[in-house]
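Of the protein chains in this complex, one is absent; all others appear in place.
Letters A, B and C mark the chains in the order given here, with residues in each chain numbered from 1 onward.
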């Protein structure tokens, strides 16, 4: 623990959850719910089914974990990882549908959806293309303008959403390398993913406490993030997530949802 | 107009709407929205997509038409007309999902879902089997116990739902024949469907004003119904629906949703 | 009939068919099967279901109409009209699946799939992008290298497919305007679609007999096409298709599938 530490250092941990479908499971939802403070729950378009959504909302609500609508392209076989050239207005409607469906289960659990995070290919599209960022913003504004929008720290899309007046939340990735400009190193490039668990934990604590990470070039780069995304479906995902949580707590960082209080 | 007529005679007209999907259309939604007082809107499981749901909710809300969640089995290719042996608890979740999704679009239109009507094979299952009627009731109670449940007049399922304390609404069918016991004549039996437009209109006005219809045996049978279902996807559907509406109005019957007031 | 006419003038007429799904219909398959010589039959990914596929294969086979696999993106709600960023190798597999499924019904009818035509957004992708054209070619070569590939006349994609050694068939569109360079005028541009039935028929006969059309600029442009596509789902589609067929026959053009003989 360094001198720079203050009690005020707070960060949120988010993870994609509820990504099974029917008989299929993906990731260890129960284990990860014990780690994160915000749960991005799939809403049935790229993954997730009503039974999973209900169960996760119940556990999240009971644990004080914020419920986020993890909205995606309607593409089960592609798991929402393939860009679809959807008309922006259709995307608005698809997003409203997904938020509303999940919000139903959140209400059953005495809670509400607190934020919206796009999934997979839609995440990348919205981060990069203002037209789609505006579609997301329109959907959120129409459904509930108090919802936060979670997106890539420093991305044009998140700025676009913020410009519409919605509350935005910037996220960093626990296991991803950054360029000297603060962008994610593309997955096609070597070194784009950090695999060493200790290094991941160390980077996360540094980020939480100082807002800095070491870039792939060795320079120091500032990433302004209110939440760190831990993955749920990679090998060793649970172990990494637990390690990150433990390291943050050990360094005196407070873990808490970026949204707080009872929304019901 | 007979002496028996009183100004207090009120009935609701409901119709299944929003049964297209993507590029496919079914029925003439716009024309039928000018006829009915309650709109059973498909929620995406057997038909309906987010764009259709939004558009219909907007028109219904603007016209004072009550919005009902027309919930069905998840079976697009079967249009919800095939019974699926779903676990009752899974059905609860599927119904909550559908109601919540539609309610999202109703809220966008400044309105709310007012009632729930099961569609197709699920309608028949719930009418006949208490276990599934209780599943529907549980879903409604969980999501919003103020929602009404629309079902077959005189059916065991509707009694079961009523026994749980929910408000139920009994419906009669404009173009269906009834047995002397007040049951629907099965579709497999000759004479089960009335095709003569004038006769349909006459039967509806009699039903609305006296609660009676002539059974297929020629006897008089009482059907206690607060709403009459006009079909939207049969040949001549719009013409029949318009004729029924005109006849009811001509006979001094007031057409109004069974639920009233602004639910927002 | 001009002096240029010879008995040898032969053209194929193709149309997208079988585009319903379950309870939904689109276009008048029966009427169009009486017009065309090649039927592009949807295979269940963007439209089409096993019942429709079987029925159309039976009628096509009985009428000497060539059966083509109209393969598309797996996107029912988007009707295959939205580009999906699918990995080329996944596209190969998706195309094989669709061809094979349709071929099953063709065999039931004592016939075989004769050709493959991509649908909607996949048509445009393959016309323009060599990587995807090669994926289509690979799928066809793997499944049956004797199948023809139908695509946009003069497109890079069709050239790419031809370069792999497969037989290609170039198509022109009955109701579309062409640029002076022989490209389709984009739909976003005014005048891109010809609506006058007589003009459509006249353009088709000229094209069939001389290989020429008048471009949107008024110049004469050569379109080397062995088949003309008539639309099945636009207003007046059947009337236009019939008119084109009648005009071609009246001008002494022989209508015949570009593939011939019994493939069984």
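In this text, a contact is a pair of C-beta atoms (placed from the backbone, for glycine too) under 8 Å apart; a residue touches a chain by one contact, two chains touch by 3 or more.
Here the structure is a predicted model, which is why all the values come from computation and not from measurement.
Trainee: Just to verify: which one of C:10, C:31, C:100 or C:256 makes contact with the chain not shown?
Mentor: Of these options, the touching residue for the absent chain is C:100.
Trainee: Going by the contact rule already stated, which one of A:21, A:73, A:132 or A:173 would touch the omitted chain in the full complex?
Mentor: Per the contact definition at the top, the residue touching the missing chain is A:21.
Trainee: Of B:26, B:41, B:99 or B:121, which sits in contact with the chain we cannot see?
Mentor: Selected residue, touching the omitted chain: B:121.
Trainee: Touching the hidden chain in the complete assembly: which of B:55, B:83 or B:206 does that?
Mentor: Among B:55, B:83 or B:206, only B:83 touches the chain that is not shown.
Trainee: Pick out the residues on chain A that sit against the missing chain.
Mentor: So the residues of chain A touching the unseen chain are 20-26, 47, 49, 76-79, 81.
Trainee: By the contact definition given up top, give the residues of chain C that touch the hidden chain.
Mentor: 44, 49-51, 53-54, 89-90, 93-94, 96-97, 99-105, 107-108, 142-143
Trainee: Take the complete complex as the reference. Which residues in chain B touch the chain that isn't displayed?
Mentor: Residues of chain B in touch with the missing chain: 74-75, 77-78, 82-86, 121.
FYI, only the chains that are shown with their structure count from here on.
Trainee: What is the distance, in whole Å, between the centres of chain B and chain C, each centre taken as the mean of its C-alpha atoms?
Mentor: Centres of chain B and chain C (C-alpha means) sit 43 Å apart.
Trainee: In chain B, what residues contact two or more other chains?
Mentor: Within chain B, residues 49 contact more than one other chain.
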